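The complex appears here without one of its protein chains, the remainder shown in place.
Let's look at chain A:
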Amino acid sequence: MSETQQLSHDLKCMIIETLELEDITPEDIDDQAPLFGEGLGLDSIDALELGLALQKRYGIKLDAEAEDTRRHFESLAALQALVEERRVN
């Protein structure tokens, strides 16, 4: 697995574990599909949980700009771009 593929897989596992998505496997998460609303069907409480998990695992501190935060959580690909750019560990 390349580094990018590994990160994508790790992020999918992080989402599944953090949010206890028991009927979803990493293979079920499409990189481009929306995480919220339709797609994975996540909601605002999940966004808070993901924010915490990103900080814990990758040391990423989200911006004060909520619009930005929402953009990062749009899809797995967007989340991955955020982690690649901002991870500190």
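Rule of thumb we're sticking to: contacts are C-beta pairs under 8 Å (C-beta built on N, C-alpha and C of every residue); 3 or more make two chains touch, one makes a residue touch a chain; residues count from 1.
Basically, contacts and distances are computed from a predicted model.
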Complex member absent from the view - protein name from UniProt, among "Branched-chain amino acid transport system permease protein", "Ferredoxin", "AMP-binding protein" or "Stage III sporulation protein AD": "AMP-binding protein"
Residue of A:T4, A:Q32 or A:Q55 touching the missing chain in the full complex: A:Q55
In chain A, positions touching the absent partner: 16-17, 20-25, 28, 37-38, 41, 43-45, 47-49, 51-52, 55, 59, 61-67, 69
